[in-house]
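The complex appears here minus one protein chain, its other protein chains still in place.
Take a look at chain A:
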């Protein structure tokens, strides 16, 4: 079962935070096909958020084909997200850690790092779309 967390200072809307956390759990394999997502009531009784926010997140995940609502039963995971395997994750993470060390040695601070990473990510997305 996924345990949702809320980062109230992140500026990311609450429903998107829930969507991202389910996607992340699917990528990491902590959520698998057939697993049940918590009910709206369970989520709101933990996080103190409006139930419609949870329903909106679940609708978005359903639209993406990741989960399905079964009337009277709940919301269940339909499929995982095909992504790099866990081993691949570890390898990429090592590479990124190496890059962060280099950047720090070059005098970049936390904000510089974030800005640079965001720009590269955005450029890559643009190239991918072109």
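Here is the rule we use: a contact is a pair of C-beta atoms (placed from the backbone, for glycine too) under 8 Å apart; a residue touches a chain by one contact, two chains touch by 3 or more; residues count from 1.
The rule is simple: contacts and distances are computed from a predicted model.
Missing chain, UniProt protein name: "ABC transporter ATP-binding protein", from among "3-oxoacyl-ACP synthase", "NADH-quinone oxidoreductase subunit I", "ABC transporter ATP-binding protein" or "Branched-chain amino acid transport system permease protein". The omitted chain makes contact with just one of the residues A:50, A:90 or A:118: A:50. Interface residues of chain A facing the missing partner chain: 6, 8, 14, 39-41, 44-54.
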